[in-house]
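A single protein chain has been removed from this complex, and every other one stays in its place.
Here is chain A:
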Amino acid sequence: MNLKKSRNIRSSSSCLDGIGRQDGESKRKRKMAEITQALNATPVNVATLRRMAISEGGLITDEIRCKVWPRLLNVPVENIPEKLDEVNRENDKDYNQVLLDVQRSLRRFPPGMPDEQRMGLQEELIDIILRVLQNNPQLHYYQGYHDIVVTFLLVLGERLATALVEKLSTHHLRDFMDPTMDNTKHILNYLMPIIERVNPEVYECMQQAEVGTIFALSWLITWFGHVLSDFRHVVRLYDFFLACHPLMPIYFAAVIVLYREEEVLECECDMAMMHHLLSQIPQDLPYETLISRAGDLFVQFPPSELAKGVTQECTQQTAASTFTDFGLASAQQRPDTVLRHRRREQQQQQKNGNAVDPQRGTVAVFRPGARRLVRLAVMGITVALGAAALAVVNSALEWAPKLDLQFL
């Protein structure tokens, strides 16, 4: 195999960050064994791999990621050519822009890396981007794309990264790669409905401040690569996103806002202040907790649910592009089953006197002070639905082949 020097530079440091010390090591060993087993099965047990990527600690090391990420994206490693296409930089319409952006991406590389090695990687980064764009003229480069590509490069090396980024760009990132950001704005419209359903008070506060959703733009289109400074957190999130529905980054964005409830409620009710507060992402987030909460929210409020409100909000719906596909894809069976199950439970609760709107299937009618209740409800679901992660896995599996059909 054509091992690049960039490979595995971080694997030693990327151990499980969510697991306690004592039993951490044994859990980690068990998980690694399970992943190996899933990889060696014929056919490869992709469902298990997805579950591993989502569950606590994610895929543990970059070495494992090299083997699992291609599976999650359904990229057959055997078919990747040994030699990459030459990149013609001379007449490339994007070259100058990409060069400018890559030059400004120093922060994305490990702090201790020797300049020479970093500069080599930056050259590779430019090549990967230009190669994918040249092969797919329908895709338009956007600033922030390089923040995603650099993560793949650092974990996988140039050859594998090229193949995976190409797949990702024609699927998960497709909407961001239109000539305009209109579809991206549309995707951002999913953010507020999620927040509203979980915590109407936070929602109300944000609405009053008219903060909009642009604070989450860079989160969405870089999968948080642009804003998180610790690379281990970034790859952990990528494990999660690669295993899930393309809209999962929006759920994760919502979860971050909700996690900062107190700060939001205390913030001056002013667009600028609120935008500033929300766009400064805390670096010490409890990632494992937030990941599992995002999974729960996805199950509770799947995109198909949210879509009703969203389309109303977005009056001029542009080329539906991937969104119709996502719409198709998001009509999964499993989360809806879980949702129905929850609904029944909630109706039961309502009989017992809790504030629940059965129409929307969500805890929705609130008096001030009901906030804690809502929070507990969400946390309760986290505990109760250990199956939530599994549902996310299965839904991801269900849409994956459909998406492939759509695009091939």
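Keep in mind that, in the parts below, a residue touches a chain if its C-beta (ideal position, glycine included) is under 8 Å from a C-beta of that chain, and two chains touch if they have at least 3 such contacts; residues count from 1.
Just so it is clear, contacts and distances are computed from a predicted model.
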Undepicted complex member, UniProt protein name, chosen from "Ras-related protein Rab-2A", "Ubiquitin-like 1-activating enzyme E1A", "Pyruvate dehydrogenase E1 component subunit alpha" or "SNX30 protein": "Ras-related protein Rab-2A"
Of A:209, A:247, A:281 or A:297, the residue in touch with the unshown chain: A:209
Residue, one of A:267, A:281 or A:307, that touches the chain absent here: A:267
Positions on chain A where the hidden chain makes contact: 97, 100-101, 103-107, 140, 142-144, 178-182, 185, 204-205, 208-209, 212, 214-215, 217-218, 221-222, 226, 264-270, 272-273, 275-276, 279
